Structures are given as C-alpha cells and as structure tokens.
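Provided herewith is a single structure, encoded as structure tokens, for subsequent inquiry.
For this view, one protein chain was removed and the others were kept in their places.
The letters A, B and C name the chains in turn, as written, and every chain counts its residues from 1.
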Amino acid sequence: MIEFKNVVKDYGNEVLGADHLTVKINQGEFVYVVGPSGAGKSTFIKLMYHEVGATSGEIRVNNYNVSSITNKEIPFLRRELGIVFQDFKLLPRLTIFENVAYALQVIEKKPEDVEKRVNEILAEVGLTEKAQSFPNEISGGEQQRVAIARAIANRPGILIADEPTGNLDPDTSEEIMRILEKINSDGTTVVMATHNSNMVNEHKHRVLEISAGKIIRDQEGGGYEDE
Amino acid sequence: MIEFKNVVKDYGNEVLGADHLTVKINQGEFVYVVGPSGAGKSTFIKLMYHEVGATSGEIRVNNYNVSSITNKEIPFLRRELGIVFQDFKLLPRLTIFENVAYALQVIEKKPEDVEKRVNEILAEVGLTEKAQSFPNEISGGEQQRVAIARAIANRPGILIADEPTGNLDPDTSEEIMRILEKINSDGTTVVMATHNSNMVNEHKHRVLEISAGKIIRDQEGGGYEDE
Amino acid sequence: MSKLTFKRHITESLRNLKRNGWMTTAAIAAVTVTLLLVGVLLSVLLNVNKIANDVQNDVEVRVFIDRKTSSQEQQDLKKKLAKIDGVDNISYSSRKKELNNVVGAYGKEFRLFSGDDNPLYDVYIVKTNEPKDTINVAKTAEKYQHVYQAQYGGASAKKLFNIVSGIRRWGVIISILLLFVAVFLISNTIRLTILSRQNEISIMRLVGATNSYIRWPFILEGAWTGLFGSIIPILIVDFSYGWMYKVISGSLRSTNMALLTPHTFLVEIDLLLAVIGIGIGALGAGLSMGRFLKLKN
Partner (left out) sequence: MSKLTFKRHITESLRNLKRNGWMTTAAIAAVTVTLLLVGVLLSVLLNVNKIANDVQNDVEVRVFIDRKTSSQEQQDLKKKLAKIDGVDNISYSSRKKELNNVVGAYGKEFRLFSGDDNPLYDVYIVKTNEPKDTINVAKTAEKYQHVYQAQYGGASAKKLFNIVSGIRRWGVIISILLLFVAVFLISNTIRLTILSRQNEISIMRLVGATNSYIRWPFILEGAWTGLFGSIIPILIVDFSYGWMYKVISGSLRSTNMALLTPHTFLVEIDLLLAVIGIGIGALGAGLSMGRFLKLKN
C-alpha cells in the first residue's frame, strides 16, 4: 500500500518536483507513471523510498510513515521494496553476481540460498553468462537487466521501477514486461515510470500521468496518451 | 566518411563485440544501428572514436586510420566527431552550461563565442533554465539532452549517438529527431544506435542491423525489423 | 552481528582492498611511510631519552683514598667496598689518571701539578645496581679506614646536564607531536579513500543495507590497510635497530650509558606501530563514514 497526501517536493529555485500529489496505490496493483521529461516521475518514485525527502505532506508505504521516517528505519523500509533505478546504480567493484547477491546478503540470507536465488534470477533476465563480469564490461541493456534482477531478487512486496526498459530493444522489453506481470500476478505491487508508449498501450494497466509535478490523469486501463 | 574493413573486437572470454564488420558510411548519410541488447551496437560505435581498440581489421574515419592511431592523434579525431554516449558521461562537477562549454573550450574557442553557442544549443534542447544546475540535479531525460547538446555544440562533421532517446518521452524524442535530421540535412553524417522502433519506422533512413557482433542487414530506408 | 555476516565482512573487505588496486596501494604506501618515520624517530628519541636518563642517574660513587694508604691496604678496602649492599662492580683510577682527566677537560695549566705536586687522590669508582643505592654506599664507605671522602651523584660536567635535559624535553615534545601527526595522516589517508567511494556507499544504502552492515567492511579495510602498512616499518626498524645497537653499544661500553635493549624495546615499538596502523586505520574509516551514513537517504 502506497499513499501520498498533499505531497510537495521543492528542489529550490522554484522547481517543484512534486506539487501537492495525492494518490493511493493498493497492494497488488500495476501502475504506470508517465509524463514528459522532467515532469516529476522520478521524484514521485524517489519519495516512496526516501531518496528525496518530502518538503510537506504525508507519505505512507506499507507500515512506514515515510515522511517522518528515522535514519535507522530507512534500510528496513527499502528491504520491503524492490527498486530499479533510472541510472541502474550498480556497484562498480562488484561482479554482476555479487551485485544481485548484495541485496540478499544485507537481509542476512544463507549463502546457499543466495547463490541459488541469484543464479535463478540471472537466468530469468538472460544474463547467466555475464555473472562474473563487472558492470563496466557489459552493455547498457545488460546493466539495466542486472538492475531489474537485483530489484526482484528478494521477492519484494512492492516493485518500483524507473524507466526499466529505456535501454532495451522491443523484444527484450517484452520479456521484462512478462516477468513484471508475472510477479504482479503473484501479488506484488508494481509501480513503473516509463516512456515506452507501445508497452503502455499494449499491456493495459492503471496509468498516472504527471506533468510539472502534478498528477493530471489517473486512469485505470488507460493508454500512454489521453485520447 | 566511415569505413570498417573486417573489423573484429574480441573482449576475451569468447565474447566477440564485433565479428568481421565490413561497412562503409558516406559523408552526409543518416544511419540507424539496431539490434537486440548486447548485440554489439555500442561496440561498433565505440570502435569509431577508439573508446575500444579493434582486435583486427581496419577502421577509417575521415582522414584518420583509427585502427593504428597514436595516443596523440586521438583527441583530434574525436574533435571531428560529436558523440552522445549511452550513459551520457557528463562531468559531475561541472554545471550543465560548463559541460556543454567544455567541448568548445578544448578546441580553444573564444569565451564570447562559447557562451553564445552554448546558450543557443541549450535553448534548442529546451534546457535554458537548467544551465546552472549540476548533472545530479536534473532528471534522466534532461541529462540525456545535455549529452546531445554537447555532442552537436561544435557542429561536428559526424554525429555518433548511442541510444539518444532511451530516457525521453515520445514528444521529446520527436524534437530531438527533428534536430538530428536538420543537422543531417546540413551535411553532417549521423550514426545512431537505437531501440526506438517507432522512430526507425516513421523516419526512414538506412538501417544497419547487428546481431552477435555481425551485420545481418544493411537496408536503405528499412524498418526497425526486417519484414 | 551473526558469525556468518562477520565472515562475509572479512572476505568482502579483503576483496575490496584487492579491487581498489591503486587506491589501496597508495593508502598502504602512505601508512608505511608515516609509520616508518614514527618508528625511526621514536627509536632515536626514546634512546636519547634513555641515555639522558643514564647520564642523570649515574650509579657511580667515587671513593677517594687517603694519600698514605699502602697498596695492600687499598686491596683490603676494595674487598670491603665490594661487600656493601647494592654494589655492582669497582674500578680503580690513580691520581695520575685523574689529573689527566682534568688536564684533558680543563686546560694545560693543570699539568703544573703532575708528579708529587698532584693534589688529587687515588679513587675507587664504585658502580651500584640502582641510582638510589649510591647514597647508602657512599655513607658506608665514608666510615671505612683509609677513605678520605666518598662522593655520589655523577661526575659529569653540569653543562652536559643542561644540554641533556634540554634534549630530553624536546624529545618528549617532538614524540608527542609526531604521534599526533601520524594519527592524523593515517586517518586522513583512509578518509580520502572513503570520500572517493561516497557513491558506492549511497548505493548500498539504497538497496537496503543498514549503516553497520555498510560500515564494517570499510572499518576492516581500514584495519587491513593499517596492518599491511605497518609491516615494512616494523621490519626496517627491527633489523636496523638490531644492527645499530651492536655498533653503538660497542662504543658505549666504557660509559654508564646504554641503548634500550632490542628484545624488549623492539617488541614495544613494533606493537606501537601495529596498534597505530590497525587502530587508526579502523577508527579513521569508522569515523570518516559517519557523515555519509547520517544523510537521510
């Protein structure tokens, strides 16, 4: 469950990344966040896991009151989420395997379980052969798939993905979409910011359209553009 | 003029980023490079400006024999090219303005000219208001547009763009496409790796399709997928 | 922290050390050079201090023998002196030799008094085990027959005393300054390596790592850096001190001065270097990270 009440994020210099956002996303929903470049999609997403703090308003994610969360609680909030960052954020000195494993190690999983799960998930995104490569040794699309693998590795209750197919060709994007819809059908909430209009139009889900920090459309089963 | 003759790039571990590529791109052409994730599009592009060196074969770009270029000549080769990197490669400690200006300063342009040109080009990509921001203070799509602005700032004879619209919404992508086609009509060669099938299908140009490091299709006015 | 996690942190810290390559090399090199400086200077300063102590705590009693004492009586006196509690050994200096000392130190005019004009006495130089024994030995000796006088408290010139105590004071000041400098430089170097990894730290936080989970590998990395950085200084100090000790001790044999003996001194200084290296490395890392981990993101 994700709930925003009148959330404002002021970056200073008159830039409102979020301008009185009020929205509720229930457990198990699949939500696209669309809008032009610089509209505030990433800001909306970053507010959920507290990469940026809200200037005012209230944010609730599962049982956390994110707008007044303590420094100590933040890691535990994030462990309930799987996050695909727009810029991937892979650890440069860890191999692909280790990058994915890291997200499982922080929650103190047993090494055997970690290894099994990582191999399983890397196979799913088609990167088994790149397990021992470092992030700077693989292609942009491969990096993006590693970021996705890491986010879904520990079967989060909520998956937050910022532009997860920006560096992927249509076929691979379709693959990824299949994976996301599968985990969604298992009960995981999916929030996905995207520019991929084909995807939004072909796989219909709830669409939140943001422009200049405001939600200007909230349409169940809508297309990429309002018609 | 870009010419590849039997170019091989072996990354080791049996990964051939380029597998006997032979192709010629004439001055003034507009070429799409398409193919699945990890096919070798970026490798093809990186070979042109010697971010990666060829294992064998010959590469000619304008008057440079890239495959046997000296360390001293590399910067001068790159000054004849405008390059949009897949991962943007903005200098994190420079503002947006300074990032674009840097590409002009290295060729010792006069400060007045630099300032005029940077403002002009930032306006063209719609980032005038972000001129004094730092790269980590702007959105992913905005960063991508800065990378494009920097690449075209000094009016290069050849523009090489690796996935320049991966983080842009369809409208902004369209804008960028318009800019690229304009500079192409002024005589600039444009080589653009992309996953954006709508773009390739709507703005028809020569298409090079790469798969597993090989060119499997070279079609004037082709679509994103072979039909 | 579970045993599993701790093991993971250990391997992780060593792996990071290896993967950081040049950064690690530069950090270890900085620690090495700093500790080498500390090791060498402290060895010198502590020995200067020791020698200054030796000079000031001279364990020597000078027993002046009456002029008319026969050779046999002198021998008897020597035996009696040797029996006093706390006496270590006894050496003899004739009045002629004593005068030569004066001439050597104070000028040729004293030559006038050579031969029978010599106003000085034959002297037994009695070394005691402890400085405090000198008082008792002197008092006892003075009561014996044929003893003209017994003096304790160093025979060296006062000038020397002043210089020595000056050196000692400065030595202590410089040692303390030096230790501060070493602590600062080592922790600062570790800080530089961590500053350059801010980005990694923030990614770790973004994927759900707690502060302590992030901190430990860095702390261990700091400790390793300190440990590896202390190896060369320890080896150099150990070998070169052993060698110096042999050379210098030879020329100090005839004096009451001595260098610190290697087998205790080196253990102490080795421990000090290792502790500074490891402790400050780990502490420096732990503290440097505070700032990045406190950020609320």
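Basically, a contact is a pair of C-beta atoms (placed from the backbone, for glycine too) under 8 Å apart; a residue touches a chain by one contact, two chains touch by 3 or more.
Since this is a predicted model, take the numbers as computed values, not measurements.
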Result, missing-chain neighbours among shown chains, is B, C
Looking at C:Asn49, C:Thr128, C:Thr193 or C:Asn211, which residue reaches the missing chain? C:Thr193
Given the contact definition stated above, which residue among C:Leu46, C:Val137 or C:Leu185 touches the chain not shown here? C:Leu185
Given C:Phe6, C:Tyr92 or C:Trp170, the residue that touches the chain left out of view is C:Trp170
Using the touch rule from the top, list residues of chain C that touch the missing partner. 22-23, 26-27, 29-30, 33-34, 36-37, 40-41, 44, 62, 64, 102, 104-110, 112-113, 119-121, 149, 151, 155-160, 163, 167, 170, 174, 177-178, 181, 184-185, 188-189, 191-193, 195-196
Positions on chain B where the hidden chain makes contact: 49-53, 71-72, 74-76, 78-79, 83, 85, 89-93, 102-103, 105-108, 110-111, 150
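Just so we're on the same page, only the chains that are shown with their structure count from here on.
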Looking at C-alpha means, what's the farthest chain from chain B? C
Min distance from chain CA centroid to global CA centroid: chain A
Two chains share more C-beta contact pairs than any other pair here; which two are they? A-B
Determine the centre-to-centre distance between chain A and chain B, using the mean Cα coordinates as centres, and give it in whole Å. 28
Cα-centroid distance, chain B relative to chain C, in whole angstrom: 65
Junction residues of chain B, two or more chains touched: none
